[in-house]
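Omission of a single protein chain aside, the complex is shown with its protein chains in their original locations.
The block that comes next holds subunit A.
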């Protein structure tokens, strides 16, 4: 269990986590949603130990995150940052191999290479193995970086917008694979998603962030409703449920100029979208 208690993160005087507490369980896919700039990526970086919390505690398996034992802490993580540019003269296979950085020797064993290739095969990209990464599309890079993150055999897997560049097919390939592996390997998976419907389909636990605060959490079918969407994104929406009980969010276009929503935080008095629509 990954436990976060009373976490406060402040960066450049901007509060990105305000007294946040939650617990993430193994074998569950946890999805973080929330508006831009609300502290989602920051939260992942804080869990990874890349950003130092102002106060609060993060612990996993009898171990507490401390600056002194950072490399030990990080060994348990697979982390896929948001940036997917790969401007480097390396082959796809070499990039995936780097996922196992700590075990690579000067000469590569067949088994190590086979493992990386199997990882590529599982996401349907074996045919790209010997291509140069800098000639691939953004979506292909993203899939390859996903394979790389899995190579670390993490206990905790964190993905920052892992489907941002993927087409419909690969969105589902990635998320299905992630879901199966999470359950099979008993990982704690945490990812940031923007698409509420993908989140609703794949999350076992949804964490809703706004202005550095965890304003709701739980199973999507329990917490996703029009009021929440309105409160978080200031967008009107219908939320229906399909036969298996998975919520479906359909947003409603704003025709009127009477949008009265005024955000009640100091940092965002001006809402460009709202202003623009008036």
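Note that a contact is a pair of C-beta atoms (placed from the backbone, for glycine too) under 8 Å apart; a residue touches a chain by one contact, two chains touch by 3 or more; residues count from 1.
Heads up, the rule we're going with is that contacts and distances are computed from a predicted model.
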According to its UniProt record, what is the protein name of the omitted chain, chosen from "Succinate dehydrogenase", "TIGR03915 family putative DNA repair protein", "Ligase-associated DNA damage response exonuclease" or "Iron ABC transporter permease"? "Iron ABC transporter permease"
Just one of A:6, A:54 or A:75 touches the chain that is missing; which is it? A:75
May I ask which residue of A:121, A:195 or A:236 touches the chain that does not appear here? A:121
Which residue, A:86, A:175 or A:209, contacts the hidden chain when the whole complex is considered? A:86
Going by the touch rule given at the top, which residues of subunit A touch the chain that is not shown? 48, 50, 70-71, 74-75, 77-81, 83, 85-86, 88-91, 93-95, 98-99, 101-102, 104, 106, 108, 110, 113-114, 117-118, 121, 126, 129-130, 132, 145, 148-149, 152
